[in-house]
Structures are given as C-alpha cells and as structure tokens.
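One protein chain omitted, others in place.
Moving on to chain A:
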Amino acid sequence: MQKLDYLKETPSQTAGPYVHIGLTPNALGIPGIYPVDLGRSPVRDGARGERITITGRVIDGAGMVLRDALFETWQADADGIYPGNDPRGAADPNVTGWARVAADFDTGIWRLDTIKPGRVPFPDGRPMAPHINVWLVARGVNLGLQTRICFDDEEQANAECPVLTRIEHKARIPTLLAKKTGPGEYSFDFRLQGEDETVFFDI
C-alpha cells in the first residue's frame, strides 16, 4: 500500500497564565516592544452598519469568573463579507474583522466594540444568522474553544440559521445568543462547564 503522507497538525497546548505577555503586552504593562497591541478593534471610524457593544464574563465550572481568559473574534462586515480573503469580493475597508479581547485583570469583565455583522452563507448557500466567531484560550484550556456569538434580537435569522438549527438540544441555543440590554448594547457570558454551558463547536 502507498503511504498516506499528510503531516499531522501540531498538537495544541494551553496558552497558560501569561498569554498576555505575548499577545497584549502593552495592556499588561510591558510597553516599548510593540507600538500598539494587535487587534484592539475590529472596525475603524466610518465602518458601515450598526455600532454595538457586547460585554460579559467567562465563567468556569465552579462559578468563578476568569480574569486570565483571552479570546479573539472574527466577523464579517455589515453586508456579510469577510475582510481579506473572502472569495465573494472586497469587504468594507473600515472593517478588519478581527479583535483580541482580554478579560479585565481585576474584574474579569470583557468588552467588545464593533458593528453588527451581516449574514454569511453556509456552504449550501443558506444564510447563517449574524454571528461573531470566537476562539477562546486560557490557562486550563488545552485546545482553543471555538464558538459563536449570535444575537437574541435576530429571531427570524436565528430560526432559519443552518448552524443554530443543527444544535440538537434546542434548550442550549440561547447559550449562543447575546442578550440585548439597550440600544446597541448586548451582554454575553461564556460558561465553560456545567449548567447553561456554552455550546462549543468542532469545526
């Protein structure tokens, strides 16, 4: 038999307790190496679409709020086009789409200022609900957790979303919905384990 000669993906390891040294050194208090930390905002002034702010926490299986969690977000522009390498064309030039979000070192509360993304097609062409893709790492997390933030005021889009409707346990869908708390304001907690555990995906 011939040899199947694919390489194996490099195995993951936890980001550990000091991930901010590498990814957000200025925010941590290590200035002078990089002029600015990367991924401070996924949008620039002038980005089209509805400005929104999402705030929340990352909570472990014992109910403790993580203060060492860090996640990255990746989203489309208001028309549902991804910046950079979307085969359908160019995105809003004021949307970079990518952000690094660190929990506050003291309170554990995080905040993301962005625009609400448009709908992106699933591989079969059906539109997915507006969503922000999340990749979350922290001490104790051996492989980055992949999930999505959707929006509880997008009832119609959520109801027909080919990703949300794939979730067999319907009671878990709300764990992916940011709750609208005011004009342009949402709250969203990641629950890593236990009751109301956030849905994480194998992508």
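The rule is short, and it goes like this: contacts are C-beta pairs under 8 Å (C-beta built on N, C-alpha and C of every residue); 3 or more make two chains touch, one makes a residue touch a chain; residues count from 1.
What we mean here is this: contacts and distances are computed from a predicted model.
Participant: Between "FAD-binding FR-type domain-containing protein", "NAD-reducing hydrogenase HoxS subunit delta", "Na(+)/H(+) antiporter subunit B" or "Protocatechuate 3,4-dioxygenase subunit beta", which matches the UniProt record of the unshown chain?
Facilitator: In UniProt, the chain excluded from the picture bears the name "Protocatechuate 3,4-dioxygenase subunit beta".
Participant: Using the touch definition up top, pick the residue from A:Thr114, A:Asn133 or A:Asn158 that touches the left-out chain.
Facilitator: If we include the chain that is not displayed, A:Asn133 is the one touching it.
Participant: One chain isn't shown here. Among A:Ala15, A:Ala78 or A:Leu177, which residue touches it?
Facilitator: That would be A:Ala15, which touches the missing chain.
Participant: Using the touch rule from the top, list residues of chain A that touch the missing partner.
Facilitator: Given the touch definition above, chain A has residues 5-23, 25, 28-30, 32-35, 38-39, 60-62, 64, 66, 68, 72, 74, 76, 82-88, 96-98, 120-125, 128, 131, 133, 135, 137-146, 148, 163, 166-168, 172, 192-194, 197-203 touching the missing chain.
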